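Only a single protein chain was left out; the remaining protein chains are all shown in position.
Our next item is chain A:
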Amino acid sequence: MSGDDCDALDRGDSDGQKSDKMFTLKKWNAVAMWSWDVECDTCAICRVQVMDACLRCQGESKKDSYGKQDCVVVWGECNHSFHFCCMSLWVKQNNRCPLCQQEWSIQRMGK
């Protein structure tokens, strides 16, 4: 498309050259993508998204005051994230990250 064609489109209806135009832009939709700010978004223990309630909590359907399931995420020093419920069961057996085998220590918790 040449520069002149673009100008014709930009001027739109105002210059009264409607009949010359092939098409006019009537509507456009913007699409945005997002993802959780974590290295891996699926809990490797129960294979449910870390931002959703874990498999155990889904079964029990525990709810917090906002009516959402109260199942928090835990990040280790190794930057791997899991459901706190899943990880606390595993560290009882072996205090290592199941993904990288590093000694498990909590970096932060929450959502």
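Quick notes on this one:
Keep in mind that, in the parts below, a residue touches a chain if its C-beta (ideal position, glycine included) is under 8 Å from a C-beta of that chain, and two chains touch if they have at least 3 such contacts; residues count from 1.
In this section, contacts and distances are computed from a predicted model.
Between the names "UBC core domain-containing protein", "DNA repair protein RAD51 homolog 3", "glutaminase" or "Exoribonuclease phosphorolytic domain-containing protein", the one given in UniProt for the chain missing from this structure view is "UBC core domain-containing protein".
The set of chain A residues touching the chain not shown comprises 44-47, 55-56, 59-60, 86, 89-90, 93-94, 98-99, 101.
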